[in-house]
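In this view, the complex is presented without one of its protein chains, the others remaining in place.
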Amino acid sequence: MRALQELSRALGAPRAGLLMRVLPPALYVGRARMLVLRASRVSRNIWIMILSGVCEPLFFLVAMGQGLGGLVGAVVGPAGQQLSYAAFIAPGLLAASAMNGAVYDTTYSVFFKLKYAKLYDAVLATPLGPMDIALGEIIWALIRGGMYSAGFLMIMLVTGLISSPWAVLALPVALFVTFAFASVGMAATSFMRSWQDFGLVQLAVLPMFLFSDTFVPLSVYSPAAQWLTQASPLYHAVTLLRDLTTGAIGWSMLGHGAYLLVMTAAGILVASGRLKALLLH
Amino acid sequence: MTAHGIAEPGSRALSGWQAMLRVVEGLWIWYRRNWRATAVSNVAQPLLYLAAFGVGFGGLIDASPHAAQATGGVPYLLYLAPALLTVSAVQNATFESTYPIFSAFRSQRTYWGITATPITPAQLVTGQLVGIALRLTVSATAYVLVIAPFGAIRGPGVLAALVFAVLCGMAFSAPLMALAAAWKKGRTPFAAISRFVVLPMVLFSGTFFPVSQLPRAVQALVRISPLWHGTELARGAALGTLRLWPAAGHLAYLTALLAVGVLLSRWRFRVRLTP
Partner (left out) sequence: MSDSLVQARGLRKWFGALEAVHGIDFDVQAGEVFGFLGPNGAGKSSTMRMIGCVSPRSAGELQVLGMDPDTDGPWIRSRLGVVPQQDNLDLELSVQDNLHVYGRYFGISRAAVRAKAVELLDFVQLTDRAADPVEQLSGGMKRRLTIARSLVNEPELMLLDEPTTGLDPQARHLLWDRLFQLKQQGVTLIITTHYMDEAEQLCDRLVVMDGGLIVAEGSPRELIARYATREVLELRLRPGARNGWDETLKDVADRVEELPDRLLLYASDGEAALAAAHQRGVQPVSSLIRRSTLEDVFLRLTGRSLVD
C-alpha cells in the first residue's frame, strides 16, 4: 500500500510544476495526487485488484489461444513469420485490456462519482479544482493499467509468448495506450447526460475490441474492411505492441505512435475545455 | 371481483396469473421508455461477435483440417451462430437479474411499493422472472431476424434453439435473482460474478470451439456450466443434430436449476419484503 502511495506521489508531483504555470488556479492547484491517494485507500487490496485486472485478458488468452488456436493452427505474424495463434492474440489482448481499463476508469467510474456519489462536489469544496480531479483520475487509471499490463506481460513471458527483447518497451507503450484512451474517455464523459449514453461507449469499444486485428488477422478482410480497421485507434495500439513482442521493428511504428499521440492531445484538449463547464455550474 | 378488478373483501386477493401480469405490465411500461439503453448490448454484442469470428475468421477455420473434424463438418458461421444466441441470453439474464433487482430493493425501493399493493412477494418474483424472459425473447428474436438473411441459420430448428437459449438464460437468472435479493451491502459482487463466473463460462462452454479441445479435467468442470447445456441444446436444435437422451439430460439440468432458483428467490423476496 505504501509503495503505491509513493508511486502516486512520484507520478503526481513533477506534473504539478509545469501545469501550475499554464493553468489558472481556479482550474488546478497541483494536488491531483490527493485523488490518487483516495483511490488507493478505496482499493485496499492491490493483489486482488491486479488479479481481477489480469484475469480477463488471461481467460481470453487461454480459451482463444488454446481452444480456437487448436482449430486455426498458425497465423502469419507482422514480419511474415509463422506465429502461434496464442502469440498472435496476446499483444492484442494486452492493448485491448489497456483500452478497456482506461475507458472504464474514465467513463463509468467517473460518471458514477460525478452524478451519483457526488464525490467531486465534496472535492471541489476544498482548494482542488476540476483539473486536479481529471488528472487524478487519469493518473489512477495509469497506475492500475500499468499494474495490469505488467502482470499480463509477466504471464506472456513465462508462457513463452514473447519472442523479442524489444518487448521490454511493451510496458511503457501499454501505459501510453492507457493514457491515450483515458484522455479520450475523460473527454467523452464530459458529454454524458445519463446512463443511456453509455450504450454508445460500448458501441464504440466493442467493435474496436473485436475488429482491430486483435483476434482476427487483418488479411482475412476485404480491402475496404481493412481500411476501416486501420482507422481504429486500437488497431494502432495492437500493432505497436505486437511489433514489440515479436520483434518486427520498423519505421511504421512511428506512424502508429503519432496516431495515438494526436488522439491523446485531442482528448486532453476537449476534456480540459469542458471540465470547467461540467463541474462548476 | 368488481368491474375494476379490485378484490372484494373476503375473497381471495388476486390470482397469481393476474398479479403476475400486473407486475409484467409495470416492467413493460418501463422497458418501452428505456429499451434503447440495453438494445446495443443485448442485440449488437452477439451480432458483432458473430461478424468478427463467424464471417472473416470462419474462412480461416473452415480451411483448417482439424476444424472440420471438431465441428462435425459444419461451416463455422453456422456452428457459432446458435451458441452466441445462448451466450447473449445468459449475459443479458445476468445483468437483468442482478443490478436492477438490487436497486429495486435498495436505492429505488420499488419492490416495497409493489408489495404494498395486493401483490405478494411470490407473485412479484414470478412477474419479474417472466418480465426478464420476455426481454430475453425480444433480444433473441431480434438477433435471429438479423442473422437469417446472411445465411447464418439452417432452418426452422432455430426457433427451438431460441426457446432453449431463453430457458438457459432463465436457469441462470433465477438463482442470481435470489442472490441479488439477499445482498444488502453496498459493495455488490455482481462485477466479480460477470468477470469470474460468466466470462469464463462464455469462453469455455463450447461457444467458440468444441469442449473436446480442452484438457480432460476442464471438460468435466464444463459440465457444471448451465451455458454448456444450453449451447448443446441450441446448437443441436439449430443444426438438427439433437438426440433424445442427451437433450433430455440437458433440459432436466436447466429446469432443475430454474426451479431451485425460483424457490430461493421466493424465499429471499418473502424474507426481505415481509419480515
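When the chains are written out, they are named A and B in that same order, and each has its own residue count from 1.
Please note the rule applied: a contact is a pair of C-beta atoms (placed from the backbone, for glycine too) under 8 Å apart; a residue touches a chain by one contact, two chains touch by 3 or more.
Just so we're clear, the structure is a prediction, and the values are computed from it rather than from any experiment.
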Residue of A:42, A:158 or A:224 touching the missing chain in the full complex: A:42
Which residue of A:124, A:169 or A:228 touches the chain not shown here: A:124
Subunit A residues touching the omitted chain (full complex): 24-26, 29, 31, 34, 37-38, 41-42, 117-119, 121-129, 280-281
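Following the convention adopted for this analysis, only the chains that are shown with their structure count from here on.
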Complex contact set, residues of subunit A against subunit B: 52, 55-56, 59-60, 62-64, 66-68, 70-73, 75, 195-196, 198-200, 202-203, 206-207, 210-211, 215-217, 220-221, 225
Parts of subunit B lying in touch with subunit A, wherever the complex brings them together: 34, 36-41, 44-45, 48-49, 51-53, 56-57, 59-61, 64, 66-67, 70-71, 192, 195-196, 199-200, 203-204, 208-209, 213-214
